[in-house]
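Dumping the structure here so I can ask a few things about it.
Shown here: the complex without one of its protein chains, the others still in place.
In this document, chain identifiers A, B and C correspond to the written order of the chains, with residue numbering beginning at 1 in each.
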Amino acid sequence: MKNHTKEWQELAEIKAELAERDWFMGTSGNLSIRESKSSSFYITASGKDKRKQTNADFLLVDLKGIPVEKTELRPSAETLLHTVIYEKTNANCVLHVHTVENNVISELYGDEGEVTFRNHEIIKATGRWNEDAELRIPIIYNHADIPLLTEKFKPHVEEDSGAVLIRNHGITVWGKSGLEAKRTLEACEFLFQYQLLLNQQQAFTGSIR
Amino acid sequence: MKNHTKEWQELAEIKAELAERDWFMGTSGNLSIRESKSSSFYITASGKDKRKQTNADFLLVDLKGIPVEKTELRPSAETLLHTVIYEKTNANCVLHVHTVENNVISELYGDEGEVTFRNHEIIKATGRWNEDAELRIPIIYNHADIPLLTEKFKPHVEEDSGAVLIRNHGITVWGKSGLEAKRTLEACEFLFQYQLLLNQQQAFTGSIR
Amino acid sequence: MKNHTKEWQELAEIKAELAERDWFMGTSGNLSIRESKSSSFYITASGKDKRKQTNADFLLVDLKGIPVEKTELRPSAETLLHTVIYEKTNANCVLHVHTVENNVISELYGDEGEVTFRNHEIIKATGRWNEDAELRIPIIYNHADIPLLTEKFKPHVEEDSGAVLIRNHGITVWGKSGLEAKRTLEACEFLFQYQLLLNQQQAFTGSIR
Partner (left out) sequence: MKNHTKEWQELAEIKAELAERDWFMGTSGNLSIRESKSSSFYITASGKDKRKQTNADFLLVDLKGIPVEKTELRPSAETLLHTVIYEKTNANCVLHVHTVENNVISELYGDEGEVTFRNHEIIKATGRWNEDAELRIPIIYNHADIPLLTEKFKPHVEEDSGAVLIRNHGITVWGKSGLEAKRTLEACEFLFQYQLLLNQQQAFTGSIR
C-alpha cells in the first residue's frame, strides 16, 4: 500500500473492521471521511469488493461530490447524501451500511416514520448521557432517485452526530470523528438486535412465564 | 503454494472468503471458474476440507466435466450442473453453497416453486437497477440422480447471471465474473436472512404493536 | 508495545478475545485485573476503542479507583463497581460486558430480580459441581448515579467468584483468576442464549410437535 493521509488510513481501518462483521453484503454500503486540510472528503469508490484493502478503495471529492484529482474511480452512487452532512454540520465521518437487522427494523417501523429507544445504557454511546435519554431514529422512504432521496434526507441532518434509516436500504450515521460515527453505528445496531429479540420473546410471554 | 493462473487464484480467494463465513459445513458446496484461454474450467475437487487452502483444491475439466490433465483428483460430484451453465451462457463463475437460511427458505417456499423479493435496495446487487425490480429465484426438487437433477435445473439457466435454489440442498449462483457471482450470492443470502427475520417479527405484530 | 507486567498482558489477551466476539459494541464494557505485588488493579481507560490494542488501554488505580501513577488516562466511569469486588473478596479479575442476549435476559427477568438455571452441564464452569447445582444471577436496576448503583450492587458481592446483571446494562462477573472470570462469563452467556432459544421453541410446542 502506498503512503496515504491520516484520514485515508482511518477510513481504511473502519472499512476493514466493518467488513469483518460482514456489513457490506453484495458490495453494499459506502463510507467517507473529511480531509482536514481542505474542503473535500474521501469516499468509497463505486463497485469495489469492500472486503479487500487496495489503493483504489477511496477517492477525494469536493462538497459537490466531484473528484478533486484526475482519477478513473467513480465516487459511490450515493455520494450526494454524504455532501449534505458535510455541508450542514461539523461532522467529519459518514458511514452507510446495510445489515439484515437495520433493514428489518426499517420495514417494521417504517410506517411510523421513526423508531425510538429509551432506558438503555448503550444510548450513552450516542452522546446522550442523561438518565431518561431517548434515541429517536427517523425512517425515510427509499426513493430510487438519489437527488429526491437527498431532499427527503436533508431535514434530518441537524446535529454534528446522528443517524437516519432508509427503508430497506440501511442506515446512515455520522459523527465528529471516525470513532464517534462508528460508536453511534454500533449502538444503533446493538439496539436493533435487542429490539428484534425482545419483540420475539415478549410475544410469547403469556405462554412461557 | 505453487504458481497458479489468475483464474485459479481468484477462485481460491473466493473459496477462502466463503469458508470464513462457514458456508461449507460438512464439506458441502462446490465452486468453479472458467479458464480464459481454453474451453475448460477449474472446479473444486471432491471430498476436500474447504477451510484449508492447498494446491489440490481445484482441477481443470472440459465442458463435459472430464479432467483435462492427468490427475488423481476427482471433480465434484455435482460438476454436471456447472457444465450446463458454461454451455448455455457467458457466465465465468459458478458458486454452490449450503447455508441454514437458504435451506430453510427452499423448504418453506418449495411447494410454490419459487421465492420472490421486491422493494429492496440490495436487489441492485444482482444487476436489477429499476425502482420496481423484482428478484425471482426458482426452487427445484432435489433429485438424488445428478443427470436428472441437471435436466430439471437446465430450463432455469437462461441469462449470464442467475440463481437457483435446490430444495434442502443449497443455492447455485453464477455471473460473468467471480465478483458478480459472489455479489449475487451475498444479495440472495441477505434477502433470505431478511425474509426469515421479517416473517418471525410480523407473526407477532398483533401482540407487540 | 512496550514491556508490561504479567497481569497487564493477561488482561490485554482477555480484552482481545472478547473484542473478537464483538462484546464491546459502542465502546461499552470495562475490564480489570488485580496487580499481584500491590493493592492496586489495572482497569480499562475511558473512551477507547476496545477492538484496538495499545499501550494506553489500561491504567493502574488503587482500591478507591484513584490512578496510582501520573497519567492522562481516565479510569472507566464504572471503576467504583470494580473496587467493591476487590475490597470485599479475593477475586483478581472483573469483566463487565454488554451483549444483546444479556441485555434481553435482564429485561425479561428484571421484575423478578433474578434469573436461575438448573440441570445444565455448563453450570460446572462456574465452579458448581454437584448434580442438582443451580446458578442464580441477581438482576439489579440500572441507576445512572454510579455511587447509588454501587450501593445496590454491593450486597450481591459475597464470594470470590460471581455474576450480577444490571438491567439493560450488561453483566459483571468476577473470579480468582482471569481464566475463572472468563469461564464464568462464557457459561452465563451460553445459558442466556440457550434460554432465549428454548423460550422461543417451547412457545410453539403446541403447534409443532
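Descriptive notes on the structure:
The criterion applied here is as follows: contacts are C-beta pairs under 8 Å (C-beta built on N, C-alpha and C of every residue); 3 or more make two chains touch, one makes a residue touch a chain.
What you are looking at is a predicted structure, and each value in this text was computed from that prediction instead of being measured.
Counted over the whole complex, the shown chains touched by the missing one are B, C. Within the whole complex, the absent chain has one touching residue among C:Leu73, C:Ala125 or C:Ile139, and that is C:Ala125. For the chain left out of this panel, the touching residue among B:Leu80, B:Val104, B:Ala133 or B:Leu179 is B:Val104. Residues of chain C that touch the chain left out of view are 17, 21, 119-122, 125-126, 130-131, 179, 182-184, 186-187, 189-190, 193-194, 197-198, 200-204, 207-208.
By the touch definition given at the top, chain B reaches the unshown chain through residues 22, 25-28, 49, 51, 98, 100-101, 103-104, 107-108, 142, 144, 166, 168-170, 196, 199-200, 202-203.
The definition used in the following text is that only the chains that are shown with their structure count from here on.
Here chain A and chain B face each other with different sets of residues for the most part; under half of the interface numbers are shared between them.
Distance from the chain A centre to the chain B centre is 30 Å, each centre being the mean of its Cα atoms. Centre-to-centre separation between chain B and chain C, using Cα means, comes to 42 Å. For chain B, no residue reaches two or more other chains under the stated contact definition.
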